[in-house]
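In this view, the complex is presented without one of its protein chains, the others remaining in place.
Chain lettering (A, B and C) follows the sequence in which the chains are written, and residue indices restart at 1 in each chain.
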Amino acid sequence: MLEFLRHYGLPISLSKSGPGIDEIIVLTHWLMLALFIGWGTFFIITLVKFRSSNNSNADYKGVKSHISSYLEAAVAIVEIVLLIGFAFPIWANRVNNVPSSNDGIIHLRVVAQQYAWNIHYPGPDGLFGDLKPELVDEVSNPIGLDRSTPDALDDFYTINQLHIPVNRKIRIDLTTKDVIHSFKLPELRVGQDAIPGMSIPIHFEATMTSDQFLVEMEGTPREGKGLEIACAQLCGLGHYRMKGYLSIDTEDQYNDWLAVQAEYLLEDNEEDEWGDEEDW
Amino acid sequence: MSNDHNHHEESFFRKYIWSTDHKIIGIQYGFTALFFLLVGFSLMMVMRWQLAYPETRIPFVGSIFGDDGILLPEIYNSLGAMHGTIMIFLGIVPLAVGAFGNYLVPLQIGAPDMAFPKLNAASYWSYLVGGLVMMSSFFTEEGAARSGWTSYPPLADIEVGQTIWLIGMIFLITSSLLGSMNIITTIVQLRAPGLTWMRLPFFVWAQLVTSFLLVLAFPPLEAAAVLQLMDRVVGTSFFLPSGLVVSGELMEVSGGGSPLLWQHLFWFLAHPEVYVLILPAMGIVSEVIANNSRKPLWGYNSLVFATIFLGFMSFIVWAHHMFLTGMGTAMSAFFQTTTMIISIPSVIILSALFISLWGASIRFNTPMLFALAFLPMFGIGGLTGLPLGLAAADIYLHDTYYVIGHFHYVVAPGTIFGLFAGIYYWYPKITGRKMNESLGKLHFWPSLLFMNGIFMPMFIQGLAGVSRRLWDGGLEYAHASGVFHWNEFMSISAWLLGLAQIPFILNVFYSIFRGEKVDNNPWESTTLEWSAPSPPLPHVNFETLPTVYRDPYEYSLPGRNRDFTPQSEPKKNK
Amino acid sequence: MSNSHDSSDIKNHIKVYLYVFGALAILTVLTVAASYLKLSDGEAILLALIIASVKGSLVAGYFMHLISERAMIVWILMLTSGFFFVLMLIPMLSYIDQARLG
Partner (left out) sequence: MNIPYTVEERPDTGLYNAKLGVWLFLASEVMLFGGLFSAYIFLRFGAPAGAFHEWGQELNVPLATFNTMILITSSVTMVMSWASLKLNDFKKFKLYMGVTLLCALVFLFIKYLEYTAKFDHHIYPSTNTFYAIYFTLTGLHGLHIIGGMAVLFYLWLPGNKMWNSDPEQFTNRIEIVGLYWHFVDLVWIFLFPILYLL
């Protein structure tokens, strides 16, 4: 079934939690298929067998057995298994096991806005500066970072460029400045609405670098196109083009990239680019 | 009642426009709703051009959308929001409840009219006003609402066009409330003598439960609409938290509100609403299947109880639309469980209908074809609801085309087919003439084919993770590159589906004058409406009000020379 | 009420109405008085809602004759109040649930 769904669209999974989610999708589709094939066969047989030209007298009583009750009970049982065995635990893992900064993880913030993703890195100290709405300036300070505190001094942010190292736990605190957006990394099976006034943590761990992914994609329509952050919630007229770029780096690549960003910070270069295809 | 017969002639105006006769109101509802369905579909046919061939000139109608004839993203969003709104609130609900409920419920229970004829008329006029208000928004400077039919704030609070949408909704909600109270009272109070609860045709049960859903679920949305209107007009911030920065400007509102409040109030209605869309269609399909299988519905009791249970449960599943709003384990577990529970009555209903066919003598006429097609189509739609109901799978599938595919299978080849079946089936009762069978089949087969052509590839796109409400159909996104090409296929299917409606429209109008003339009971049916003249008498329906002696579907009763026994036929020895 | 009531019945009713009126007046004064007590927020809310519910039940039970109303109506209202509490409770629980997100 997984191959089947893969063939029909489902991308390969690049994250640790991906297989779990795929599994539940696969199992539900087995249930769906079984019901559909079962009833479908019954349906077609009845239509052929009991067409009026074949069977001119209907049977007043009809089916007397209780097979359908057993069937309904079976559906209920399968659903219970899906719920308890898969859906609940996966969800619990998602919302309960949020790692905290001192677990040696990568901790980032993402601030969505009408039609861009701002990625806020805490810098070497691992501490985030405060974000203040009144400090927001679309050009010089899109997330309203308050540079006056020491925590904020080494913070930097990018627009639409999310770099993460492979095989490390990532935690992202997701929020938005204006309307509801939805942060979606299809290949990592990550999805979460960004709701104004709330900061929602999500966590995942990538299992493949972008370079490896690009190699995997050779020969498919996806060839040469890397990973991206999609917006899954209608957020205005630019919703369709609200896309960020995701780079899953090796540890070394990631550190290099961090170093480059730190240099930018020294150069006091406040202007940020909005990212483009070059950034993959 | 006798004095009604020698009632002085009513003026044309009283008789056909300002009427309080449930049949006239039902027909008014029917034509208005069909017209809106066509409008909603037309919007989508335009949108599908942009999805198939992004940023190219739209043929024929391009000039409406500006000199270069390209559909701008803001207009795309407007058309999308209005497509959803029109289809649901101006199309299906008025057709299923307003038209079918109005026309058939009094006839099927042997009543002379609805319990409150004047309210009934008021309900229609309120609907029409609401519809006109909605449509008028296209012609304003700001344009129509463009925040989706779900109207999530803060977007809906700050986007243009939303105010008129809200005002329109208030009219539509009022209309539905009036209509559904009327239907409940009618069913409870005006049943013919002998028509006990368990002798009601299943369609009447479906309408009863539907009406309860409307009466109890719509008011919170009305409240929410008022709140959003306040946010937009007097500057409150029910749905706006503090510290919003829109286009670089700090919003000057008091803040302190919550966007999730809207979602709760909206889905408190909108989940029951989806059962409002499906139950009447299930009712129609059951009637048509019982009639054309020439045997009683299998498991009538379980159908009724499943329907009641479904209605009841539909009030406690709504947050399955909100899994990704930051829900914890307890809430999500609750809603996943109720969502799985609610799928069981649907399985029961569908099973009962399938099993009803076993041992039947099936007549494949046009209404029956639509009714039969309903079953697997609803099946696909319902089954694809299951992964969405499991929060873990919904993480991936939420707001993708998978969801669009899911619900279109239930509403389009599901509900719309059910309604088509109903139109073909009861047309002779309304006009005294049958619709043309050949045109009917010419309508059915292409419709079935193209419906699947549109909606099946949506699952593929959804599995690939393509989001809904994308102006360019996903062209911008790399992850859509493997499935983008389906858009053209789907769009062509949609336009061909449009063509496939031409035989239907012709048939409806042609058969009024030229259709085959038939007697009062052309389908040899058992329920009460067929014992009334065709068309039923103005205001009184029946020559004498019927009395009921039997269950609703006494087909092929052993030991009789006819294979149907009307409900109003007395039992001999008793 | 049905027309089966004769006038002595109605006269009894009128007496009841006046008692209820008295009770409502007293309870109104009580709620206001209670709001001057030094109660914690939770207690104050609970007390006020209890008093309001008693008043509400009096109005519904006697002025609206619910106490002797037909089963059908009572069922409909029970259904309604069930959903009413669902509508109060679930958004509230979900709010509390999401408070952990800050």
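The rule is simple: a contact is a pair of C-beta atoms (placed from the backbone, for glycine too) under 8 Å apart; a residue touches a chain by one contact, two chains touch by 3 or more.
Just so we're clear, the structure is a prediction, and the values are computed from it rather than from any experiment.
Novice: Just to confirm, in the complete assembly, which displayed chains does the hidden chain contact?
Specialist: B, C
Novice: For the chain not shown, which residue from B:216, B:278 or B:350 touches it across the whole complex?
Specialist: B:216
Novice: Quick one: which of B:81, B:227, B:380 or B:508 touches the chain that's been left out?
Specialist: Result: among the candidates, B:227 touches the missing chain.
Novice: Under the stated touch rule, tell me which residues of chain B contact the chain that is not displayed.
Specialist: Its contact residues with the unshown chain are 1, 4, 20, 111-113, 115-117, 119, 177, 181-182, 184-185, 188-190, 215-224, 226-227, 230, 234-238, 241, 253-254, 256-258, 260-261, 264-265, 268, 539-540.
Novice: Contact with the hidden chain only, please: which chain C residues?
Specialist: 1-3, 5, 7, 10-11, 13-14, 17-18, 20-21, 24-25, 28-29, 31-32, 34-35, 41, 44-45, 48-49, 51-52, 55-56, 59-60, 63-64, 70, 72-73, 76-77, 79-81, 83-84, 87-88, 91-92, 95-96, 99
In this section, only the chains that are shown with their structure count from here on.
Novice: So with touch defined the way it is at the top, what topology do the chains form here? Options are line, ring, star, complete, other.
Specialist: Graph shape here is complete: every pair of chains touches.
Novice: If I rank B-C and A-C by number of C-beta contact pairs, which comes first?
Specialist: B-C
Novice: Centroid of chain A to centroid of chain B, CA atoms only: how many Å?
Specialist: Result: the chain centres lie 32 Å from each other.
Novice: Can you compute the centre-to-centre distance for chain B and chain C, using the mean CA position of each chain? Integer Å is fine.
Specialist: Chain centroid spacing, chain B to chain C, equals 37 Å.
Novice: Measuring from the mean C-alpha position of chain A to the mean C-alpha position of chain C, what distance in angstrom results?
Specialist: That gives a centre separation of 47 Å.
Novice: Could you pull out the residues of chain C that touch at least 2 other chains?
Specialist: 98, 101
Novice: Could you list the positions in chain B whose residues touch two or more of the other chains?
Specialist: Within chain B, residues 258, 260, 325-328 contact more than one other chain.
Novice: Quick one: which bits of chain B touch chain A in the complex? Just the residue numbers, please.
Specialist: Answer in residue numbers: 72-74, 77, 146-148, 152, 154-155, 158-159, 240-248, 250, 258-260, 293-296, 298-299, 324-329, 332-333, 336-337, 340, 343-344, 347-348, 350-352, 354-364, 372, 375-376, 379-380, 383-384, 386-387, 390-393, 395-400, 459-465, 467-472, 474, 476-479, 481-483, 555-558, 563.
Novice: If you look only at chain C, which of its residues touch chain B in the complex?
Specialist: 72, 79-80, 83, 86-87, 90-91, 93-95, 97-98, 100-101
Novice: Quick one: in the complex, what on chain B touches chain C?
Specialist: Listed in rising order, the residues are 188, 212, 216-217, 220, 258, 260-261, 264-265, 268, 315-316, 319, 325-328, 330-331.
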